[in-house]
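Take this structure, written in structure tokens, and hold onto it; I'll ask about it next.
Heads up, one of the protein chains got dropped from this complex, but the rest are sitting where they should.
To keep things simple, chains are lettered A, B and C as they appear, and every chain counts its residues starting from 1.
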Amino acid sequence: MSIQSVEKLGDASLASPLARFVAEDTYVPATIEWKGGRSPEEPRLFEMAGPRERLFFDPRQTRAGIVTCGGLCPGLNNVIRSVVLELNHGYGVREILGFQDGYRGLDPFRGQAPIALTPEVVDDIHRDGGTILGTSRGPVDIPTAVDYLVKRGVNLLFTVGGDGTQRGGSALFEEARRRQHPLAVVGIPKTIDNDVMFVDRTFGFTTAVDAAREVIDCAHTEAHSVFNGVSVVKLMGRHAGFIAAAASVASQDVNFCLIPEVPFRLEGERGFLQALKRRLAARKHAVIVVAEGAGQDLMAAGAARKDASGNAKLQDIGRHLCEVLGSWSKTEKVEMTLRYFDPSYQIRSRAANTEDSMLCDRFARNAVHAAMAGKTGLIIGMVFGQFVHVPITLLNGESRQVKLRGELWRAVLSATGQPEQFE
Amino acid sequence: MSIQSVEKLGDASLASPLARFVAEDTYVPATIEWKGGRSPEEPRLFEMAGPRERLFFDPRQTRAGIVTCGGLCPGLNNVIRSVVLELNHGYGVREILGFQDGYRGLDPFRGQAPIALTPEVVDDIHRDGGTILGTSRGPVDIPTAVDYLVKRGVNLLFTVGGDGTQRGGSALFEEARRRQHPLAVVGIPKTIDNDVMFVDRTFGFTTAVDAAREVIDCAHTEAHSVFNGVSVVKLMGRHAGFIAAAASVASQDVNFCLIPEVPFRLEGERGFLQALKRRLAARKHAVIVVAEGAGQDLMAAGAARKDASGNAKLQDIGRHLCEVLGSWSKTEKVEMTLRYFDPSYQIRSRAANTEDSMLCDRFARNAVHAAMAGKTGLIIGMVFGQFVHVPITLLNGESRQVKLRGELWRAVLSATGQPEQFE
Amino acid sequence: MSIQSVEKLGDASLASPLARFVAEDTYVPATIEWKGGRSPEEPRLFEMAGPRERLFFDPRQTRAGIVTCGGLCPGLNNVIRSVVLELNHGYGVREILGFQDGYRGLDPFRGQAPIALTPEVVDDIHRDGGTILGTSRGPVDIPTAVDYLVKRGVNLLFTVGGDGTQRGGSALFEEARRRQHPLAVVGIPKTIDNDVMFVDRTFGFTTAVDAAREVIDCAHTEAHSVFNGVSVVKLMGRHAGFIAAAASVASQDVNFCLIPEVPFRLEGERGFLQALKRRLAARKHAVIVVAEGAGQDLMAAGAARKDASGNAKLQDIGRHLCEVLGSWSKTEKVEMTLRYFDPSYQIRSRAANTEDSMLCDRFARNAVHAAMAGKTGLIIGMVFGQFVHVPITLLNGESRQVKLRGELWRAVLSATGQPEQFE
Partner (left out) sequence: MSIQSVEKLGDASLASPLARFVAEDTYVPATIEWKGGRSPEEPRLFEMAGPRERLFFDPRQTRAGIVTCGGLCPGLNNVIRSVVLELNHGYGVREILGFQDGYRGLDPFRGQAPIALTPEVVDDIHRDGGTILGTSRGPVDIPTAVDYLVKRGVNLLFTVGGDGTQRGGSALFEEARRRQHPLAVVGIPKTIDNDVMFVDRTFGFTTAVDAAREVIDCAHTEAHSVFNGVSVVKLMGRHAGFIAAAASVASQDVNFCLIPEVPFRLEGERGFLQALKRRLAARKHAVIVVAEGAGQDLMAAGAARKDASGNAKLQDIGRHLCEVLGSWSKTEKVEMTLRYFDPSYQIRSRAANTEDSMLCDRFARNAVHAAMAGKTGLIIGMVFGQFVHVPITLLNGESRQVKLRGELWRAVLSATGQPEQFE
């Protein structure tokens, strides 16, 4: 076994005001398959998350901050709210700052002043999508931000965001430690794509699948009603096709599901276009779901571009596919009525569904428990349904992907009836 | 007064199997304002729709057909279903053909064979968007179609579609009369834009406004959460801004509503861009709703193009606006995060909401009543909430528009706070 | 003709800050059918509502109040919000009091202090059901309330409630006039039952029908899935079956719709129970919708009871029907699985749907226009889709009912297939 301990600011020696605790030395393994009846060998073990009996921070003398970064994702307000309520009602921390507009809000020269977050301020926010704190892309300037955090006396910082955000958070904690300012940085992973290692399910994902399913319904209705209708739905998924795959299974109306994990060819007898032609001949309509990161190799390489967060800018596979289909239908004389659906922002801005509401609450409260115990440089993860502490150092840019031999992809192949490969 | 009588195939002399009737000589005026307490002078009077005591067609010897044409609109299946149920359960007409894929289905050389429509076939279809008959754009070849209708022995034809469809229907009836084949053609006006003269409200419109409001909610959440967010939502409305206006009032979150009825300027102190700049300075976010037919004069005239139905192809004001905003924000150094929403097909493919479910039922049943009484060359209209018979000859290509001095536009100006003009 | 003028506090001589007006002497008739091509004789004429060119009240010196009374109804917050926005943004009235908990809030000895209503306070409230002002049943103590209104300097009072509320409002205005305090009382009719004379459609009604349709869907699913399933759904409708009827038409899944307007018998060959038995034999399931005011004569007369608002307390026809069915199924050996649905409070507490959002906005703004012009003792009505001023004196306790020879009931009979009478 290999225990993945997280950083600690020091000994946790204060009594917690809470009543029920998770023992410090409780772990959850990263693999649980007993093959041939034998226990997995040397699994990675993560600390189980939850309230600790001993705190590092004295609630009465602790000031917390929270910041939301990157693109919108359903549940941001739920996370903010539950962090505030757990800090306030659970531990008695009264001073909580909401930094505005992502990491921009940690820079007093560029950003707006933070908001004081109280139970009253966050009372109703979980009903709404978006984030009351605002968000933005872009990195954090470490020295400036730490100056500001020290000046503001912030001891706990909750960073809600993707990989880049969390690595920034780690750097903030390292710099604060250098300056001997006790700062616990605890990350709550945020990616609508659901592709974070050691996190079974990120918040916002099921809401996104819900919303995607509704759009697929529309796409199916259109394809079914117009003459030889072909509907193309582009969904989120830069490196991983979880949303596309899950929505295809949930909907059961998708005929082709294209994801980054499975390269595909357009041309050739076993290529995608011939498969579509056969489908149209047989059924007179087709619904195609494509994840935004799929088929990037099919498009002429543009100049390598990056967005403000440093993510590589993808080319638009949805529009590309529509153009290819448009000219192919003329060349091949395959009459079709093409419809394109690109619902990205309608999905990201949704309020969390029931499932995500509960998930956000749990991520947030576990983040507070970790921080109050003086843990830092971690994100809250989830393995086999158990919340755990994952050291940020484990997030090395790798993302979780759909396993092609796993149950989800098997379900996609069954639901769509598509071949394993278009090659 | 000026009575707008509709064409009749002959004397209606058979007893109706129904129990309650609308008297033949009941009319509804097209204007009802009594100015200064005086009755409107010489108003246009329309026949009130409804079941007639005397029928022209003998139900046992009558065959009906129905066809849905043009783009999708919520409620098509409801209309089909209620036509079938009223014919079958109300009058005892047993043979009802559903022509497939719009007017293409009236051409035996191009189209698929019609479907036999029974109460069982249509039992559950009102729960779904789209149309079980399929639809397509494009005109009807009159001689071929009448040959086919005569051969099939069709006496009642219900045409669900826009202006072009209805004029086609009128030509079918004229040609059938020339051949002495008794054919009643009754149109049910279909336009999601709600812009048909003498029709207070077309079916599908309120469902579209519902759906548009949801998208505006998303647009507002995005604009509110990102840095200086500007969301542009393009909605349906080629000649009339009813959807854009109604959705703006319903949402109360729109800051600028641009419709075809109100030309606008981008540049200049009182132009749209300066107004947006002021809005961003004051409130840091903005939601813009633009009807697809708005601002066509702002774009370089492309070659005059038409779609398969003969409608002029509009240029894309939504994308144009985004491009203008993109470059303007750079030139003017107005930082903004721009989001574009184009939900057209997600709206058109919806199932009818409650309001439209009832409306479809009423349009459909009144169409059946008119046809059974031998009336033809008409559409079912609605004035002041009363269903009426409108001669197709009155539909001269003019469309109903938002009255700039009326209550709806007044409500838009109040809800958005925008000036009367950007000029 | 017979013009229904409303009371005025005096000459309206101040210029309005608005830009577009409805002329004072514009009227809308209460009947519009031209029988035999002849104009209706001597119709009742109502003043058309809308902004007037001349005001009675000077906005800078005017204080307004608003109160919501009786049971919840979707749209109350929308009405409050639009009254506040029109007063503030439209006219420049800055002082607006929200009286709390219905008429209880007009009594300083029993109620809480009023809330100051500003655009900020009402910003988001239209998204929520209920009323931010609270509500209660019970009459208003006229002298106490007028004392309080005078002391508070209130000149405009908007009363949102049913008949009793509006008659109370009228009494308030009469008493204020006696004391020479200029007080315009304008009512916005509120009844989820949609049964107010001279009001085509009250706000909240379509939302209620929406919600009712969803419950009927559930009832239908249950009835269809269990063995010989019989689902009974009780819906609102004390004196009028509009909700039950409209939901039956919208749903198309109801087999029996029982409303107060149509007395019915349970026993006998042509009674309800035999009809149900035939239905079960033929189709093995049935959905029954019953309005709460239906079949009151079938239950043993209890002591005549009234609620706090003075409305007669109805006996529970839904439970009664279930009990009758339960024992009848044993006596008659008609096996059935009975389910009862009583969704009243789940319907009343909904947020307004799109249609009602727009309707509320229009009712509210027209009420403000009337009050600013010095009109009083009226409610905002709607005839043939036009907003009008209806003198409260016309509301004599009579309620609007479903016309058994009209289109709605005809549609119910078609949709359910039930006989005209169970007798």
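A few notes on this one:
Assume a contact is a pair of C-beta atoms (placed from the backbone, for glycine too) under 8 Å apart; a residue touches a chain by one contact, two chains touch by 3 or more.
Quick caveat, the model's predicted, so the values are computed rather than measured.
Remark: the absent chain touches shown chains A, C in the intact complex. When the missing chain is restored to the complex, the residue among C:S39, C:S136 or C:Q386 that touches it is C:S136.
Shown as candidates are C:E7, C:E86 or C:E222; the residue that touches the absent chain is C:E222.
Take chain A: the residues that touch the chain left off the picture are 1, 3, 19-20, 23, 25-29, 32-37, 39, 45, 48, 50-51, 81, 85-86, 89-90, 126, 200, 206, 209-210, 213, 246-247, 249-252, 353-355, 357-358, 361-362, 365, 384-387, 405, 407, 410-411, 414-415, 417, 420. In the full complex, the hidden chain is touched by chain C at residues 72, 76, 101-102, 104, 128-131, 134-136, 215, 217-219, 221-222, 224-227, 231, 337, 339-343, 345-346, 348-350.
Everything below uses one rule, namely that only the chains that are shown with their structure count from here on.
Taken together, the touching pairs link the chains end to end in a line with two free ends. The pairing of chain A with chain B is characterised as same-residue: of all residue numbers used at this interface, over half are used by both copies.
With centres defined by CA atoms alone, the chain at the far end from chain B is A. Separation between the centroids of chain B and chain C, computed from CA atoms only, is 30 Å. Chain centres here are Cα means. That of chain A falls 46 Å from that of chain C. Distance between chain centres (mean CA atoms), chain A to chain B: 41 Å.
Contacts with at least two other chains are made by no residue of chain C.
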